[in-house]
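Encoded as structure tokens, here's the structure I'll be asking about.
== subunit A ==
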Amino acid sequence: MTESKPILEVRDLLKTFGAVVAAKDINVDVRKGEIVGIIGANGAGKTCFVNMVTGYLKPTSGSIAFDGVQLVGKGPREVTHAGISRSFQVSQVFHTMTVAENLMIALAIAKNRGFAALREMDSPDLLTRRDDVLTRYHLDSYKDMTVNVLSQGVRKLLDIAMAVVSEPRILLLDEPTSGISVEEKFGFMDVVIEALREDEVTVLFVEHDMEIVERYVSRVLAFYQGEIIADMSPKKALADAKVQEFVIGTRH
Partner candidate 1 sequence: MLRDNTSKVVLIGGILIILFGAVAPNWIVNQLMFGFSRALAILGLLVLWRTGLVSFGHAFYFGLGAYTVAILDIQLGVTDVFVRLLGGACLAGLAGFLVGFIMRNYRDIFFAMLNTAISMVLYGIIVKTESLGSTDGFAISLPTIFGVAPETKYPLFVVITTVAIVSALLINFYLKTTIGRLTTPIRDNEIRVEYLGFSVAHAIHLKYTMSAILAGGAGALMAMSLGQVDPDSMINWTVSGELVFITILSGPGNVIAPFIGSLVFEVLRTYAFELAPHLWQLIVGGTFLTIIFFLPGGIWSLISKLGRSTS
Partner candidate 2 sequence: MNRRFLTRALGIAAVSSVALTGGFAQAKDSITIAVPSFLTGGAAGPFGIPAMNGAKMVTDAINNGKLPAPYNAKGFGGASASLIELDEGGGATKQVAEYRNLVEKRNVDAIVGYISSGNCQALAPIAEELKQFTIFATCGTPRIFEEAPRKYVFRTMGHATSDNVAAAMYVKEKFPNVKGYTGINQNYAWGQDSWRDFDLTMKQIMPNTVASDKTQFPKIFAGQYGSEISAMSLDKADLVHSSFWGGDLEAFIFQGAARGLFKKKLGVVTVGGTAAYRLGKKLPDGLVLGARGPYGILVKDRDSVLNQWFVNTYKDIYGIYPSGPAYQYGQAILAAKIAYDKAGSDASDEQLADALRGVTFESFSTTVEMKLGGGHQAATENGYGITKYDSEAGENVVTDVKFYPASCVLPPDGVDSVEWINGGMKGAKC
């Protein structure tokens, strides 16, 4: 695995808001198939990092290369087209539409690029794919329910499902288990990670819960005050003094 070329190369990333430094000296390589956990206290710069990689925020300086393509300066849409998707800390779904409709729109946008967008949306091919995704993300039973009435957990599943239908090569999950009860979270993560492994997606996810981190990730990035203070295997990281002090210790 180590001999393969990194799919995502982040070099000297800096982000400032006026006098506030939100991220600095960020250097990360991610290889295909890795599942990377991003940990850190609130305000440590995790979401800022995700936002920069996915084009929501423009870095002050530095570079982000995805498969050799420079991402800095691209917006969310172009980053998505390049092959990077994301989910959100607060699920970003279409709340007055049903689960099936949400997925259908996501699929149609992903598959009907360009003038194909002017074709009728409900094609048999897309309907089959939609049902397949519904099954893999255990969303069958909510199919015809409006998002408004669904629990946070189901919304987050839908959020992630919508992010993967474009078949991204990298997926960034921003706190996938936040808002999900303790009893549900392992089941939830099992569903997600299994589905993602099937598709061979490279995953980076922001997480507060160290149990989740230990169980699912192959590598940990620990953030503290905008900087990466540890980049190592989960076992090492959890034992690391700095991580214990600045990440786990301050965790609530």
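The candidate set was assembled so that all candidates are chains of the complex that A comes from, given by their letters.
In this text, a residue touches a chain if its C-beta (ideal position, glycine included) is under 8 Å from a C-beta of that chain, and two chains touch if they have at least 3 such contacts; residues count from 1.
Small disclaimer: the values here were computed from a predicted structure and weren't measured.
Chain contacts in this complex place subunit A in touch with candidate 1, from the set 1 or 2. Interface of subunit A with candidate 1 (complex): residues 54, 75-77, 80-81, 85-86, 92-97, 105-106, 108-110, 112-113, 116-122, 162-163, 166.
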